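Sharing a structure here in C-alpha cells format.
With one protein chain removed, the remaining protein chains of the complex are shown where they sit.
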Amino acid sequence: MEKKFFFRNKGPFKLKVLFPYTKINFDIQNVKTLKEAIKHDLTFYDSVRYENLAKKTKASVCITTEKLKKHLPKNCKIILVKNVLFELAKVLKKFYPDSDLDYPDLSLQKPSKSKFPAVKFGNNVLIGKNVKIGKNSFVGSNSIIEHDVVVGKNCVIGSQVLIKNSYIGDSVVIQDGCKIGLKGFGFIPIKGNNFKFPHVGHVNIKNNVEIAGSCTIDRGSLDETCIGENTYIDNQVHIAHNVKIGDNCMIAGQVGFAGSSTIGNNVSIGGQAGISGHLKIGNNVKIGGGSGVVKDIPDNQIVMGYPAVSIKEFLKNK
Amino acid sequence: MEKKFFFRNKGPFKLKVLFPYTKINFDIQNVKTLKEAIKHDLTFYDSVRYENLAKKTKASVCITTEKLKKHLPKNCKIILVKNVLFELAKVLKKFYPDSDLDYPDLSLQKPSKSKFPAVKFGNNVLIGKNVKIGKNSFVGSNSIIEHDVVVGKNCVIGSQVLIKNSYIGDSVVIQDGCKIGLKGFGFIPIKGNNFKFPHVGHVNIKNNVEIAGSCTIDRGSLDETCIGENTYIDNQVHIAHNVKIGDNCMIAGQVGFAGSSTIGNNVSIGGQAGISGHLKIGNNVKIGGGSGVVKDIPDNQIVMGYPAVSIKEFLKNK
Partner (left out) sequence: MEKKFFFRNKGPFKLKVLFPYTKINFDIQNVKTLKEAIKHDLTFYDSVRYENLAKKTKASVCITTEKLKKHLPKNCKIILVKNVLFELAKVLKKFYPDSDLDYPDLSLQKPSKSKFPAVKFGNNVLIGKNVKIGKNSFVGSNSIIEHDVVVGKNCVIGSQVLIKNSYIGDSVVIQDGCKIGLKGFGFIPIKGNNFKFPHVGHVNIKNNVEIAGSCTIDRGSLDETCIGENTYIDNQVHIAHNVKIGDNCMIAGQVGFAGSSTIGNNVSIGGQAGISGHLKIGNNVKIGGGSGVVKDIPDNQIVMGYPAVSIKEFLKNK
C-alpha cells in the first residue's frame, strides 16, 4: 500500500521564496528526510548521527550547517543555516500550513451502510472523508476516525477512540480511549510565542498489533511513527513522534517513549519504564520495569535501573 | 449480590474434546480458580506460590505440571502439561470464545426514563442490555455503560467514561474519562501471532470508592479485579487484571499496578509508584512516591526507592 501524506502539499516553491538570501534558482517539490528524499526534494541534515544517510541522500537541496556540509553528496545544493530545525520548520509551514496544529476534522459524518457494508459500528461513530475500513472490522461507540485513515480487515477498534493520520493493518486491536495520530510535541522555543513545528507524518500500525486502553501515539514529524507486527502494548503507554517499534515486542503499562527512538524486534519493556529520544535499542532486549533508558542498547541485553545499566551491574550496585 | 460472568459459557465440554490425548471420560461445566472451583469444574495450578489453595481445591480436574501435581487432592483428576497458562488459555477460548477481545457492545441505546426513573443522565449516554443503576445516581454525557453492568445508588459517574464487565457499589464516584472493565494485558507470546488470553472476569468496585479522571482498570482474567470500600484513587492510575486493593487506601496520581497483586487495607501509595505483579502488600503499608515495589511487603512497613526498601535503609544509602 502506498502511503501518502495526510496534508496537502502547497508546493512547488522556488528556493528563493523559501530562502530569500539564496541565489540558486530552483523549484522544490517537497520536503523529505535524508533517506526518503528524491530529486527536486529539499531535505535537512542536523546531526553527525545521520552521516551515513547524508552521504547517500538523493535530495536536490539540503539545509545544514557549515560543520556538517562536507558529508553531503557533491550534486546536492546546500543551504547553510545556524538553526537547521528552525529553518526546516519555516519551510514546512509554507508547504503544509495546517500541519502544525490539530484542527479538528470538520468533514466527519455517521458511517453509511452502503459505504461500509461489512463493518460493524457502535453508536455515534464519526468517520471523515475517504476513510477505508476493511471487512469484518468493528468500531466502538463515540469513536472518531478522521479523513483518509486506512484501517485493515478483522480489526477491533474500541469505544471513545480517536484515529487520525494513520495506516492501520489487519487484525489490529485498539482498545477504548486511545488517541492515535496526534501532532507530536515539537516546537522551536521562542519566549512568549514558540514556533510550532509542522507534523506532516503519519502513524503506521502493522498487522496483529494490540494496543490497550488510553494510549497516545503521536504521528511522525516528516517521517512515520511505526508499531511492528504482533507487538502488544498495555494501557496508558505514550509513544512520541517518529518512534519505530519492531515486531513481537511486549510493552507494559505506562511506558513512555520520547521522540525518534528505534526499538528492535522481540523487545520486552516493563511497566513505567522510560526511553529517551533518538536512541537505538537492539533486538531481543529486555528492559526492567521503571527503568530510565538514556543510551543505545545493543542486541540481546537485559537492562535495568535509572539510568538503565546491564542487569549484572544493577545487582552489583545494590 | 451474586456476581455472574459477563461472558456466556459455551460448556459443558467433554474432557476429551478439550484434551484429545486424555483417556478420562468426564464432563467439564466451567473453568475457575483453585479457590472458586467446585465439582465438575476445571482449574489450573501453575506456581508453588499457590500451594495452599491447591491442597484445598474442590475442582474435579486440574491442569498442572509434573512437578506441582503432588500438592493436589487425591480425588482431583490431573491433566499434565508443559505450559499451564497456554493450555488454560486454549480451554477458556472454547468455553468463552468472545472474551479474548473487547468487541464493542452493539446493544447500546439511549437510557429510557421508564427504566431508570430515579437516575439523572447527561446527553448522549449509551446503556447496554440488562444494565442496573441505583437511585439518585448520575451518569455524565457521552458515557457508555455496557451490558449487564450493575451500578449502585448515589453514584456519580462522570462524562466520557466507559464501564463494562463491572459491579459498582453504592456512593461510588468515577470521574471523567475512566475506562473500567477492559480486557487485561495477557497473552501467550508466539512470534507473528500471539495467542490472546481470554479474560472472563470482572471488576468489583465497593461502596464509597472514588476514582479520579482518566484511570484504567482492567477486569480479572478468571478472577476479579477489586477495589475495597472507601479507597480513593487519583488521576491516571493504571490497575491491571486481578489486582485486589483493600479498604481505606489512598493511591496518588499515575501509580501503576501490574497484574494479580494484592494490596491490604489502609495502604497509602505516593504518585507514580509502581507495584510489580503477583505481590502481597500488607495492611497499613506506606509506599513513597516514585517507588518501584518488586517484592512482598509485610504489614505496617514504610518503603521507598527503586527497588523499594524500608525507609530506614533508603535514607542510610543516601
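Letters A and B name the chains as they come in the text, with residue numbers starting at 1 for each one.
Please note the rule applied: a residue touches a chain if its C-beta (ideal position, glycine included) is under 8 Å from a C-beta of that chain, and two chains touch if they have at least 3 such contacts.
Note that the structure is predicted; figures quoted are calculated from it, not measured.
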> Of B:Lys55, B:Lys70 or B:Lys120, which sits in contact with the chain we cannot see?
Replying inline: B:Lys120
> Of B:Gly134, B:Gly152, B:Gly277 or B:Gly290, which sits in contact with the chain we cannot see?
Replying inline: B:Gly290
> Which residue, A:Asp218, A:Asp234 or A:Asp247, contacts the hidden chain when the whole complex is considered?
Replying inline: A:Asp218
>> Can you say which of B:Gly128, B:Gly177, B:Gly220 or B:Gly264 touches the chain missing from this structure?
In response: B:Gly177
> Of the residues in chain A, which ones touch the absent chain?
Replying inline: 101-106, 108-109, 124, 126, 142, 144, 160, 162, 177, 179, 182-183, 185, 187, 189, 191-194, 196, 214, 216, 218, 236, 238, 240, 254, 256, 258, 272, 274, 276, 292, 294, 306-307
> Which chain B residues would touch the chain omitted from the figure, given the whole complex?
Replying inline: 120, 122-124, 138-142, 156-160, 173, 175-177, 208, 210, 212-214, 229-230, 232, 234-236, 247-248, 250, 252-254, 266, 271-272, 289-290, 305-306, 318
